[in-house]
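Apart from one protein chain that is not included, each protein chain of the complex appears where it belongs.
The block that comes next holds chain A.
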Amino acid sequence: MTAAAPEPKANMGQPVPRYDAVAKVTGRATYGADMPLDNPAYAFLVTSAIAKGRINSFDLDDAKRVRGVIDIVTHENAPKLKESKLFSNGGYAGTTIQPLKSAEIAHDGQIIAVVIAESYEAAREAANRVKVSYSAATPSASFDSPGTTKAAAKGQNAQFKEDPKVGDFAKAFDEAEVKVEASYETPTQHHNPMELFSTSCAWMGDTLVIYEPSQYVYGLKNGVAEQLGIDADKVRVVNPYVGGGFGSRGSMTPRTAIIAGIAKRLNRPIKLVPTRDQGFTIATYRAETRHEIKLGASRDGKLVALRHEGAEMSSRADPYCVGGTKTTTRLYACSNVDSLVSIVRADRNTPGFMRSPPEVPYLFALESAMDELAVKLNMDPVELRRVNDTTNEPIGGKPYTSRSLMACFDEAAKAFGWAQRSVAPRSMSDGDWLIGYGCAATCYPTQMAPSAARVRLQRDGRTRVEIAGHEIGTGAYTVIAQTASERLGVPLEKVSVFMGDSDLPPAPVAGGSNSTASTCSAVMMVCDQIRQRLFKAVMPNESLTDKAKETVGIGQTPANQAARSDRPLDLEKAFDALGVGVVEEYGEWKPEGAPLDSFKAMHSGHARLVGGSAMKDKIAYAFGAEFVEVRVNRFTHEIRCPRLVGAFAAGRIMNPRTARSQLMGGLIWGMSSALLEATEIDQRTARYVNDNLADYLVPVNADVPDVEVILLSEQDDHINPVGAKGLGELANVGTNAAICNAVFHATGQRIRRLPVRLENIEV
């Protein structure tokens, strides 16, 4: 075992290497734009240079003269497409702003023309030569711009169901012995996955194949079919690998149907590879948020009143919101809670999911305020969390299925050396650097969605698993292969997994950290169907009770077979009895509490996620605790984070290697989101200014010298058959608060607005 492959503790799988590791490091893994096409034409986008107004006219003469140009598509000659509703209101789209429909411009960087040419270079050159005449209007850019509108989220966004409240907040806060009232702010951020937002479309007769990085092939297939007005069975989406998603590829963007429509008209495959800066405006992003927190506590630190008000930016067209109060009102014991989420509209593209969409901004506010409360109480912030730890969430009184928050705090504190902290701010230093320690809690809802799978077992043990899941870099191939191998009792190297293809059995969106729990539960169930068939063949007179299924031997490791079964099953004998060479099973799994229409929705590309705080009689979250060391230079005020330690508990850890890698990446992103990442908006023009990876900073290796991930053993039998809680979005939550708490410890200065930059420090 190594640091990268930690020793499994109880209820953890083996840290086997990634299923796709060799393909990726040797370049054999094919991403969307790598897919070979027969005689493709190349598309290059022209995007708007204004955020609001209309196009008067195009001058295309110069562009059309570029050798190799085939066509230039604008709103005047674009294929007619049907509308799709916003995903949160029952549709597939990440935005309802449909470009190329009219001369109207709704946001910066909106697609206004598509140049099609014989080569990428010709398409790009011609796009550069397109001249546009606009009538520009003055746009509203963000919160403080004139012309924005603000309204409660409840009632506009079907996914935002309630503003949680309980007890009498006003009275309790009024009477509280110790109070914290503070405002917090988080910036606009963009996912910037390494793989660009490419789309290739190829028609074979009336059948369309789309190669595109997608976190939801069934959603994209159905959404594009709806926009084109064709049967969904005529659309296939293929993407065996996705070069990073982070939520940006969870819902359909307008580009896909546009390219499909043009390919149809030209009767030729088309490949589009947009530029990095176009990715800032043709897809989604994390919108800026503002928060007002009020905490009231007794002298001994017990919370008596908590209020969280959040405001989020969205586009004029769409009521997108993340509504993180569903989490922040339930994290700690408190009998008087109030909350409100509002949506503010401006002339922007519609925001969307970005890794831990609700928790990143909302826990920043709450976990910063908790630290402020600890300071006011003169209490160790870890102890403040302990005093307010709870087994039941306060809004509905539902029990947490499992909750290892304090165990995480204790493990991480020990590994970090929290006890060595000198409590007073500005009391630790090293040469030019002031040193600060900070910590914060993290949590993420445990979610599941219906999923299908097909598994084929051959008599020699070779196994093929088919599921339209998504490998977005998380290790999905690996844990699915492990699940089939363990359940069928076949060696891992005999298992092949096929994913990222909408011709395979449907799986949910790779979002909300539900993939492992959902896909592995489905695969496990289908493997059990195979076991049942084999079992029946050799023991036709036995009844198929769960007990018998467990003792039949197949699906147990050799050690367990001996221990748990007096009649282990011989695979060859079972196949002989059955009289076949191959056993294949298909099955559809749904989580407890899934709505009635779940399976229908699963096939039509609507993921019905259940879990988290939305369950009837329980609440399920994964938890963690993060500790950081921050150094602030006395002279330059530069802020660095030389050390990050996180401890996490998330039910069964399917593979400690891939889990650690996910959590490590999360910790780094959490730090990045606190110190570096912000999309700058020109307030006059509502345009993104630093829309490239030179100006939109993310950490380099020198920024993260030391990251430690601790995996805690946790068993939870109340969530899903696999017993796993999603952890992909767990570690980048709370890190931002831990950093600001550490900056306070280093400098005595409380930063409530991200990112923390050197000009915000007044040492």
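Heads up, the rule we're going with is that a residue touches a chain if its C-beta (ideal position, glycine included) is under 8 Å from a C-beta of that chain, and two chains touch if they have at least 3 such contacts; residues count from 1.
Note that in this section contacts and distances are computed from a predicted model.
Student: Between "Cytochrome bo(3) ubiquinol oxidase subunit 3", "Xanthine dehydrogenase family protein subunit M", "ABC transporter permease" or "Aspartyl/glutamyl-tRNA(Asn/Gln) amidotransferase subunit B", which matches the UniProt record of the unshown chain?
Tutor: So the chain that does not appear here would be "Xanthine dehydrogenase family protein subunit M", according to UniProt.
Student: Have a look at A:Asp432, A:Asp460, A:Asp576 or A:Asp717 and name the one touching the chain we're not showing.
Tutor: Of these options, the touching residue for the absent chain is A:Asp432.
Student: Looking at A:Gly396, A:Gly461, A:Pro699 or A:Gly748, which residue reaches the missing chain?
Tutor: That would be A:Pro699, which touches the missing chain.
Student: Sort through A:Asn77, A:Thr149, A:Thr636 or A:Gln715 and give me the one touching the missing partner chain.
Tutor: A:Thr636
Student: Pick from A:Gln159, A:Asn690, A:Ser713 or A:Gln749: which residue touches the chain that isn't shown?
Tutor: Candidates A:Gln159, A:Asn690, A:Ser713 or A:Gln749; residue touching the omitted chain: A:Asn690.
Student: Just name the one of A:Leu303, A:Leu676, A:Leu711 or A:Ala746 that touches the chain not displayed here.
Tutor: If we include the chain that is not displayed, A:Leu676 is the one touching it.
Student: Contact with the hidden chain only, please: which chain A residues?
Tutor: Within chain A, the residues touching the omitted chain are 47, 49, 121, 124-125, 128, 277, 432, 633, 635-638, 640, 675-676, 680-682, 684-685, 689-691, 694-695, 697, 699-703, 757-759.
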